[in-house]
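Below: the structure, in structure tokens.
Only a part of the assembly is drawn; its chains keep their places, and the rest are absent.
Here the chain labels run A and B in written order, and each chain numbers its own residues starting at 1.
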Amino acid sequence: MIEVLVIHGPNINLLGVREPDIYGHDSFDELNRKIKERGKQLEIETRIIQSNSEGELIDAIHGTLTWGDAIIINPGAYTHYSYAIRDAIAAVRKPSIEVHLTNVHGRDEWRRHSVVAPVVSGQIIGFGTESYLIALQAAKTLIEESHR
Amino acid sequence: MIEVLVIHGPNINLLGVREPDIYGHDSFDELNRKIKERGKQLEIETRIIQSNSEGELIDAIHGTLTWGDAIIINPGAYTHYSYAIRDAIAAVRKPSIEVHLTNVHGRDEWRRHSVVAPVVSGQIIGFGTESYLIALQAAKTLIEESHR
């Protein structure tokens, strides 16, 4: 069975609490329930972690050396400056997908630049909680391609 | 039945001919066949146009005022400087998805900036021809949401 690690970056645990006009009314638990459910439908085993600490996110990425065929990551605000997370993703060499709930390009200028983008396989941006679900489908495609 | 207009920008007609190491070996016709097929599966009526002319692409976008519930657009190199295409997308106010075959963030610096991005609903980047197919699914979700 395919293994996918879903990583939520800083502040995403506040989903539903934090600026619902921007991020939507789904709670964080609701999002994770949907990810699990869609995973089952696609025959993907999912593990989900959230941390506000840059170091713990890097540790989690390293963890895919022993568990995980692909990474789905929403690096939150670290997207814009964490070269350490970028190095971690590049180091483990797994198919990886950067997701964002909102269209980051339509907001503050500094949210338009991702230092992580050059090392991921692809990006899904702007479809709310659906972004994660679409990413599960895309992850499956990437893994199957890499097995050919 | 849902109507989706798929717009291919400049040079995409050379798919399969142009730098296959970067853009893949699928031909342009093959890509369009897949889009049609996936559309049918999702109960989406698709129309596809390709043009190397910025003006014709704008005309096509305007066309959705009379036909089309959503737009899937790969603006090719116009992504990086066509404020006119951006204005057109903003003007027609339809759900719209920007797609790219390759991870544009992992290539030349100038390919990392999209002037179109702030006005689209979302982006699907880096999954080869699969990018378009994922976008069809995402378009359906966007349309259904806007109907609620």
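Points to keep in mind about this one:
Assume a residue touches a chain if its C-beta (ideal position, glycine included) is under 8 Å from a C-beta of that chain, and two chains touch if they have at least 3 such contacts.
The structure presented is a predicted model; accordingly, all values stated were derived computationally and were not measured.
Here 2 copies sit in place, and the number of copies making up the whole complex of this structure is 12.
We take it that only the chains that are shown with their structure count from here on.
Between chain A and chain B, the centres computed from C-alpha atoms are 23 Å apart. Chain B meets chain A in the complex at residues 103, 105-106, 112, 114, 117-127, 130-131, 134, 137-138, 141-142.
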